[in-house]
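Quick one: the structure is below, and I'll ask about it shortly.
The complex is shown incomplete by one protein chain, all other protein chains being positioned as in the whole.
By written order: A, B and C. Residues from 1 in each chain.
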Amino acid sequence: MKRPVAVVGVGQTQHSSRRADLSIPGLVREAADRALVDAGLDYGDVDAVVMGKAPDQLEGVMQPEQFLAGALGAHLKPLIRVHTAGSVGASTALAAVTHVASGLFDRVLTVAWEKQSEGNAMWALSPNMPFTPPLVAGAGGFFAPYCRAYIARTGCPPHIGPMVAVNARDNATRNDYAHLREPMTFEDVMNSPVLWDPIRYLETCPSSDGAVALVVASEEQARKGPRKPAWIKAGYSYAEAMWVPGRDQVSPMAGKICAKAVYDAAGIKNPWKEIQTIEIYVPFAWFEPMWLENLGFCDVGEGWKIVDRGDQKMGRHLPVNPSGGVLCTNPIGASGMLRLGEAALQVMGRAGAHQVDGARNALGHAYGGGAQYFSMWLVSSER
Amino acid sequence: MSSVPIMRLDVVSEFPYKHSTGETIGRFLAGLKEQKKIWGQRVAGLGVVVPPLGYSEADGSAGGEWVEVKPTGVVTAVAVVHEAVEGLHPFPAPFAFVLVKLDGADTAMAHVVKDGVEQLRIGTRVEAVWAPDEARIGSIRDIACFKVAS
Amino acid sequence: MNEPPKEPVKYVETTIHLPYHYVAGDVRARYLHALKEKKILGARCSKAGKIFVPPLVASPESFAPCEEFIEIAACGVVTTYCVVNIPVIGRNIEIPYVAASVALDGADISIFAMIQECKPEDVRMGMRVEAVWKPDGERQGDHEDIQYFRPTGEPDAPRESFLHRL
Partner (left out) sequence: MAKLRNVAIVGFAQAPIVVRDEHRVASEILYPQVRRALADCGVERDAIDYQVAGSADYVDGRPFGFVAALDVTGTWPPRQDLHLEMDAAFAAHYAWIRMQAGDCDTAIVCGYGKNSEGEPEHVLNLELDPYYQAPLGLGPTSTAALQASAFMARTGTTDRTLAEVAARNRTAGVRNPDALVRARATADDLERTPWAVAPLRKGYLAPTGDSAVCVVLATEGKAEKMCERPAWIRGVDQRIERQTLGSRDLSASAGARLAAEKALAMAGVGAREADVVELAATNPAEELILLEALGIGPSDAVNPSGGPLCGHPFMMTGLIRLGEAFRQLAGRAGDHAVPRARTAIAHATLGHCLQQNLFFVLGTERRWT
């Protein structure tokens, strides 16, 4: 990055299974209005808008940013629309960062959203594509075999998935914006139906309506703002091809390379010691230990032990997903940006009831496609 | 590579959607359905906008005061369809898409003219034709179409 | 009254109706046609020699074109799998079923396949399986010409041979 960039405003909607009270413009404006108020800015102050969401088939509107331009004060401004599958919220925020880092824009509004209740995600995302094998049973059916491979490789015991799920829900009880906030117990998870063995129902993410917006800005703007900003120390988006012989979907190369690039650029030598909290994209509980390894917080095979010891809980060494994460809130296109925004809130010291004490450095992370797209940033309370 | 017969597959992708309207769009549509009235909103930078969105597309500012506009107005753009697209267009050809600036409004509204399209010009005065009571469901098509004003 | 009704219309409902016209493309068509003859074709990377099933136009690994088609065995190893207990809308598959990643002998990438003729709880990573074809005369040159895979009864492949191969 040619010059420093900071998050100066964060806004998100109340997330739920159906925001029947809002139109699509209403939903994105709920988040964008809050982010701008947070930054002490108005639509007129924004230099460019960067929008992200997952497939347009979810809402049945093609390139909806075109009709949303007017709702976001983007008339006669530059606007781009990003789509990198599940990672899109994160890659969208990073595209906004690039805009500011270039020196060409000082204040960029970035918005990510999904209104899954408008359509039917299951239908929209698994149509019978022509001339392709007719077997993939939704995202769970795609990813469950890799969870099984992780378990087989590492000896991860069967209680780890449920522990992750329970902890995520416990965290979400302290997040007013989260979709699923009712506490649940280990037994609740164990007794829930096994959908895609080894994945149980309560180890999966919900389907949500929601939006999140961030204002990213230059250093000069950040110093003028009403609040302490979150400084973006580094951010990268990497992708890898699908059909590479020996490609490891349990710990994808793109994730490792992306994390290393972020740590190197941010000057992080030991992520376990130097990062105080992380918001990572865990749509199925088993991915939490998998990503802890992929992101270099421990050695290969040790991720589940972090969970087993409870070191990823609030108040322990590395609170993971203090917001409750994707397991409690999943407006697909917004989920990645929620991770990055929550990481920013932590280092700003403004995460409210789910604030991690002493969070100086935080990692926000998302992935998508067939575990092919990885996008993450490291934010810090210090410039 | 030796030749192989081309494999083709035609499909029709059909998905139902239910778009939540929110307060502004929802109340505008309720006005069409229940009152047979057309409501606009006065917003920053654009004046009275019909149909309303609850914000100004000029600058993103929120809100707007409700203003009733007339079901009559003037055509500001006209496109006469000579071949209808099956499954997309509302009427058999010829019919017209128009932008109509309703009396009392500052912006125009996109809609359709079913009959008499040969008389349509920019500047032609038109009036709304309402769908019958039982056919109004809270849709922009509760105005069945526009016709050349008598 | 100088306002529209207080109670909004809640939804605009619509059914999107989009015609699409697909082709398989010659590479995929060749693979599908071969299924009719109970043959599984792969494509060989012109640079590294790796074999892709179904065939690809190029190797995603080497970026070199695949030029040669070769026949691959209709048997292989379950590298990993899951047991699916929920119905999939629009698919007529009895549940529970096993969705597996199968590494065919001689191929360098795995295919997705259903495993049947054994209980889901008997499926193992490393299990040897073989294709079960639709009967002669019923194969139409599509993916479903292979109905599913079933255990061969051979000894399982050694753990190290598949554990890091998905």
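What we mean here is this: a residue touches a chain if its C-beta (ideal position, glycine included) is under 8 Å from a C-beta of that chain, and two chains touch if they have at least 3 such contacts.
All values reported here derive from a predicted model rather than from experimental measurement.
Student: Could you run through the displayed chains and say which ones the absent chain touches?
Tutor: Hidden chain, whole complex, touched shown chains: A, B, C.
Student: Which residue from A:S17, A:Q63 or A:N270 sits in contact with the chain not drawn here?
Tutor: A:Q63
Student: Applying the definition given at the start, please give the residues of chain B touching the unseen chain.
Tutor: Listed in rising order, the touching residues are 6, 8, 11, 13, 17, 19, 21, 25, 29, 46, 49-51, 53, 57-58, 76-83, 85, 87-90, 97-101, 107-112, 122, 139-141.
Student: Could you please point out the chain C residues that touch the chain left off the display?
Tutor: So the residues of chain C touching the missing chain come out as 12, 14, 16-28, 56-58, 60-61, 63, 65.
Student: If the missing chain were put back, which residues of chain A would it touch?
Tutor: 1-2, 23-24, 55-57, 59-63, 65-67, 69-70, 74-85, 91, 95, 98-99, 101-104, 124-125, 127, 129, 236-244, 252-254, 257-258, 369-370, 372-374
Simple rule for what comes next: only the chains that are shown with their structure count from here on.
Student: Count the C-beta pairs in contact for A-B and for B-C, then report the pair with the higher count.
Tutor: Taking the two pairs in turn, the one with more contacts turns out to be B-C.
Student: Provide the C-alpha centroid distance between chain A and chain C, rounded to the nearest whole angstrom.
Tutor: The separation of the two C-alpha centroids amounts to 29 Å.
Student: Could you grab the centroid distance between chain B and chain C? Build each centroid from C-alpha atoms only and quote it in angstrom.
Tutor: 45
Student: Using the touch definition from the top, which residues of chain A touch two or more other chains?
Tutor: Within chain A, residues 20, 60, 123, 127, 130-131 contact more than one other chain.
Student: Residue numbers in chain C touching 2 or more other chains?
Tutor: 10-11, 14, 16, 22, 24, 28-29, 32
Student: Across the complex, what residues on chain C touch chain A?
Tutor: 10-11, 14, 16, 22, 24-25, 28-29, 32, 50, 52, 56, 60-61, 79-86, 88-91, 96, 99-101, 108-109, 111-114, 120, 125, 142-144, 163-166
Student: In the complex of these two chains, what residues of chain B are touching chain C?
Tutor: Against chain C, chain B makes touches at 1, 4-23, 25-31, 33-35, 37, 39, 66, 68, 87, 137-139.
Student: If you look only at chain B, which of its residues touch chain A in the complex?
Tutor: Contacts found on chain B: 7, 9, 11, 13, 15-25, 53-62.
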